[in-house]
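I have placed the structure first, in the form of structure tokens, so that the comments after it can refer back to it.
Missing here: one protein chain of the complex. Every other protein chain is in place.
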Amino acid sequence: MSEAFEFTKENRQALERILARYPVKRAALLPALHLVQEQHGFVPPEAEQYVSDLLEVPLIDVREVLTFYSLYFREKKGRHHIRLCMSIACWIRGCDGVRDRLEAKLGVEEGGTTSDGRISWEAVPDCLGACEMAPMLQLDGYFHADLTPERVDELLGRLASQSTE
Amino acid sequence: MPEVKLVSEHFGNELARGLKWRLQNGGYEGAKKAMAMSPDEVVEEVTQSYLRGLGGAGFPTGRKWSFVPRDTGKPIYLCVNADEAEPGTFKDRYILEWDPHLLIEGIIICAHALGIETAYIYIRGEYVQPYERLQKAVDEAYEAGILGKKVLGGDVKLDVFIHRGAGAYICGEETALLESIEGKKGWPRLKPPFPAVVGLFGCPTVINNVETISHLPKIILKGGRWFADIGVERNGGTRLFALSGSVNRPGVYELPMGTPLRELIFDRGEGVLGGRKLKAVIPGGASAALLTADEIDAPLDFDSMAKIGTMLGSGAVIAIDESVCIVQTLHNLEHFFSHESCGQCTPCREGTGWVFKILGRIIEGNGRLSDLDTLRSLAENMTGTSICALCDGAAMPLRSCVQKFFHEFEHYIRYKKPYSERREAASA
Partner (left out) sequence: MPTITIDGQQVNVAPGTTVIQAAEKLGVYIPRYCYHPGLSVAGSCRMCLVEVENMPKLQISCYTQAQDGMKIGTRSEKAIQGRQAMLEFLLINHPLDCPVCDQSGECDLQNFYMEHGRYQSRFMEDKIKRKKAYAIGSHVVLDQERCILCTRCTRFTEEISRTHELGVFSRGNRSVIDLFPGKTLDNPYSGNVIDICPVGALTERQFRFKCRVWYLRQEESICTGCSRGCNIAIHFNPTRRYKAGGRRVQRLKPRFNPEVNSWWMCDYGRFGFEFIDRNRIERPQLGSDHGPQPADWEAALDAAAAAIREAIDEHGPQSVGVIASPQMSNEELFAAYELFHNRLGLTRLALRNPWEEAGPEDELLLKADRNPNAMGGESIGWTEAADALLREAGSGRVQVLFIFRHEFSNAEAIESLNSAAFVIYQGTNWNQTAKTADVVLAGAVHAEKDGTFANFEGRIQRFRQALLPLEDSRADLDILNDLADRLGQPLAFHDAESVFHAWRRMTYSELDEYGMLLTEKSEVGA
């Protein structure tokens, strides 16, 4: 039996502020799921029920929304999450090599998480909107530009030293 | 043609992100002027400016506004489309990151013109830093009394809320965007009714792209005619071009409408990467038909691009050099469309996936020449048969690639390898 999900006091207040922006509660669904993910790292089924109750949205609709959008996670990810852009501009400029290096360095397949739970990564077919930086990736939401296999090594090295600090 | 900086004036200037500096440097002057004008006068200026919808469709902004009924007794909403996700497109991000107050100023002008009291900026979920910067600017504007109960100290109210997407290209489609704000999956709506009449929460709604809205301050300050004169006939002003791919200097360039494509690639982009030859160009985002290197003297404006069978679209120009395989290029593009199809309409849901699989099979060396007939036929069957334009967008590069680079497909199928040798890695 998994534990019930609940917003922290701060997030409860944040949700109240979000609700005030819209004439209907349901419009707060995407922001509410973002909040869940910020708080919990991913959106577990208990949180779907919680949000469903809170916003008076049928549970099935919450699940539809959760699975439709690709930025919501339904399982635990690494403490850091990498999204490597595989779209056209990044591909022209060599994202395949970057992907291979990421996979080799992390030792885990695309979509997976390192065994120490530190880093998860995915190679995304949708353009991340930073083609002038190609090839590029998103680390915890922030962009890293002009990647080469060597720069992947540097980036992962920096992450490792941060984590041990 | 020289760069003309209407919306890109402050790109690269970190100070411009702050309200204080921005106010000292012309910020909100257009909005102040607009508030002193009647709403109809504002609409008239915009109509005269020939400002086109710069998200991709290129619909004249003034006309779009004219469809909004004012007498329904319902609120009118503005949705600013910052769901920039067309592959190759990153121009709106520059406005959001470098000059968010310009966007807010444009929103105030649009709101005044149409009697709008609530605006939502729908920003794609992947844009984390742009969101943070935009949110900071919105907060500043509220604190300074620019937004809120008394806009610019006057007697009208305007709320601006940022609504973050969650990773779905389709939400850049107007009605999918509305669904997404309403807390639903992004399935485009059947039209009519159009959003101008029945839009967000069932109310009249105008949906404009970030760049479109950001052009408003200067149009008001300097006049619609002035703006129109910068561009070419029926394509007013400038436009931000997002240049990427095989060029030496990728980036965002603001150029007058009608600037030749060649100029963007060779003057702004400083030519092709590694001194290689240009093979093809995607002139308006992944949904646009590819142009061959022979076709790049065409002017970059909506009508000229349409004339040569492609589109200006989102202003995303992707250069493809001689070393890049077109079959693989198309495979990459179709992977995107198949991944991003919302799944609602049959031809899109099934067609994009099918095309992607055929191309994958060709690349694996298991292609047949008959696949090319199938691909051409699928491009036809996927055109004009869905609720929205995503499927047409998938068919455009498909049709043009097979047509213009037939020999590359044939080569791949016969010899099980690319016509062009792919570089191992970027050598920028």
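Going in written order, the chains are labelled A and B, and every chain counts its residues from 1.
Going forward, contacts are C-beta pairs under 8 Å (C-beta built on N, C-alpha and C of every residue); 3 or more make two chains touch, one makes a residue touch a chain.
For clarity, every value in this text was computed on a predicted model and none was experimentally measured.
Taking every chain of the complex into account, the omitted one touches A, B.
Between the chain not shown and the residues B:149, B:357 or B:416, the one that touches is B:357. In the complete complex, the hidden chain is touched by one of B:26, B:202 or B:343, namely B:343. Residue-wise, the contact with the chain that is not shown comes from A:59, picked out of A:4, A:20 or A:59.
On the side of chain A, the interface with the absent chain consists of residues 45, 48, 58-61, 63-64, 67-68, using the contact rule stated above.
In the full complex, the hidden chain is touched by chain B at residues 168, 170, 185, 190, 338-347, 349-354, 357-358, 361, 368, 370, 374, 381, 384-387.
Methods note: only the chains that are shown with their structure count from here on.
Mean C-alpha position of chain A lies 24 Å from that of chain B. Of all residues in chain A, only 21-24, 26-31, 33-34, 55, 57, 61, 64-65, 68-72, 83, 86-89, 91-94, 96-97, 125-132, 134-135, 138, 141-143, 146-149 touch chain B in the complex they form.
On the chain B side of its complex with chain A, the touching residues are 84-90, 93, 120, 124-129, 159, 161, 163-169, 180-186, 201, 242-246, 250-252, 273, 282, 286, 316, 318, 320-321, 324, 328-329, 332-333, 335-336, 339-340, 342, 423-428.
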